[in-house]
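Removed from the display is one protein chain of the complex; every other protein chain stays in position.
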Amino acid sequence: MRDLDELKERLRAFARDRDWEQYHSPKNLSMALIVEAAELVEHFQWLTEAQSRALAPESRAAVEQEVADVFIYLVRLADLLGIDLMVAAERKIGLNEKKYPADRVRGSAAKYHAYAPEAPGSVPDDGRDGD
Amino acid sequence: MRDLDELKERLRAFARDRDWEQYHSPKNLSMALIVEAAELVEHFQWLTEAQSRALAPESRAAVEQEVADVFIYLVRLADLLGIDLMVAAERKIGLNEKKYPADRVRGSAAKYHAYAPEAPGSVPDDGRDGD
Amino acid sequence: MRDLDELKERLRAFARDRDWEQYHSPKNLSMALIVEAAELVEHFQWLTEAQSRALAPESRAAVEQEVADVFIYLVRLADLLGIDLMVAAERKIGLNEKKYPADRVRGSAAKYHAYAPEAPGSVPDDGRDGD
Partner (left out) sequence: MRDLDELKERLRAFARDRDWEQYHSPKNLSMALIVEAAELVEHFQWLTEAQSRALAPESRAAVEQEVADVFIYLVRLADLLGIDLMVAAERKIGLNEKKYPADRVRGSAAKYHAYAPEAPGSVPDDGRDGD
C-alpha cells in the first residue's frame, strides 16, 4: 500500500466483505483501539525505559503487530468520522507548538511549568534535582 | 504534510527542539499513547452506538484532536522502534485475512466461532437470538 | 479474606515471595492496571449494551477474572502509595455529590449541562431527541 487512502479503502473492503460494518460504530472502534494500545503497553510494563529502547528481535516483532493493530483501528475510526489523519495531525502539531514554545520549555522544563502531567518534563519539583 | 515520512521528521524536530528526546522511551510513549486513546474513549463512554455515529460538530472537532494525539504518539513510537507503519499494517491485514476468512465469518459469525472476544460478531451464543 | 487490609497483606507476601517488589513501582503498576482494565473492555467491545447486561455464564466467569486482576493491581498500587481505598472513595463520592447535585442532573441531564464527556447524560444536544 502506498498511502493512508489506500489503507482506508483496504479496511473498508475488509469490513464489508465480512459484514462487520454493523459492529464498527465509533464507540466500539474506540474500545478496540484502546484494547490494542493496552497490548502494546503490556510489552513494556515490566521493562525499564532502557530495556524498552533496546528490544530483542522477537519482542520487537510482537510489538510491531500491536502497533499495526492500533494503526488499523485508528485509520478505520478516522474514516468513519470523516477525519483526515494528516490534516488533523498537522493542525494538532500547530496547537502544540503554541502550547509548548521550544525556547521556553527546553532544558529543565520543570522550572518553567506548574505541574501539568501531560507535558514531558513537567515533573513536580520536589527538590530531588538539588535546587 | 504529504506523508508519514514527513510527519515523522516533523515530530523528531519537535522533540529535539524541546530536548524531550530523553522522555521519549518506547515505554513512556506507550503510556502517552494509551492516555490519548482513553481521551478518545471518554467522548463515547456514555453515548449509544447510534449517537457515536452522529456526533454533533463540536464533539466531532474535539474527537478529531484526540485522534490526532493518538496518531502523533503512534508515529513517534513507530519511529523510535524502527517500524514502518504502512508495511506493518499491510502485514497485519494479511494475517487477519487468514485468521478471519470472509466466506466463513460473514453473517451470523457467532455460529461458526467459539467465543473469541477479539472478533467482531463472536458474541457468545446465549440463546437470545432465538435459535 | 475478610477485608481490604487482609488482601493488601496477601499481595505484599505474594510479591515478596517472588522477589517482584523491584518491579512494583507505581509507574509499572499503573501500566499493569490499565492492561487488565483493557482485558475487561475487550469482553464488551463488540457487544451491545443490552448484551453486556446479560452475559452468558462462561463470559461472566472470564469477566470476573479480569475484574479481579484490576482489583488486585489497584489494591497493590494503593498500598505502595499509602492510599486507603475506602477513605479515598468516600472523599471522592463527597466531591461528586457536590459536582453533580441530584436535583439538578436528574432526568434529561443534557438540557442542564454543557457538553462534559465525563458526566453521564451530558450528551451533546444534536436535535435527535426532538426538541
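Per-chain numbering from 1; labels A, B and C assigned in written order.
Simple rule for what comes next: a residue touches a chain if its C-beta (ideal position, glycine included) is under 8 Å from a C-beta of that chain, and two chains touch if they have at least 3 such contacts.
Quick caveat: nothing in here was measured; it's all calculated off a predicted structure.
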{"item": "Among the chains presented, those that the missing one touches", "value": "A, B, C"}
{"item": "Interface residues of subunit A (partner: the chain not displayed)", "value": "31, 34, 42-43, 45-49, 51, 54-56, 58-59, 62, 115, 117-126, 128"}
{"item": "For subunit C, the residues touching the chain missing from this view", "value": "1-4, 7, 10-11, 14, 17-20, 23-28, 30-31, 33-35, 37-38, 40-41, 43-44, 47-53, 55, 60, 63-65, 67-72, 74-75, 77-78, 80-83, 85-86, 88-93, 95-97, 100, 102, 105-107, 109, 118, 120-121"}
{"item": "Residue ranges of subunit B at the interface with the undisplayed chain", "value": "23, 28, 31-32, 34-35, 37-39, 41-42, 44-46"}
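Simple rule for what comes next: only the chains that are shown with their structure count from here on.
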{"item": "Turn needed to bring subunit B onto subunit C - CA fit, degrees, nearest 5", "value": "180"}
{"item": "Interface sides of subunit A and subunit C: same vs different residues, half threshold", "value": "same"}
{"item": "Mean-CA-position distance for subunit B and subunit A (Å)", "value": "8"}
{"item": "Inter-centroid spacing, subunit C versus subunit B (mean Cα positions, whole Å)", "value": "22"}
{"item": "Junction residues of subunit C, two or more chains touched", "value": "31, 34, 42, 45-46"}
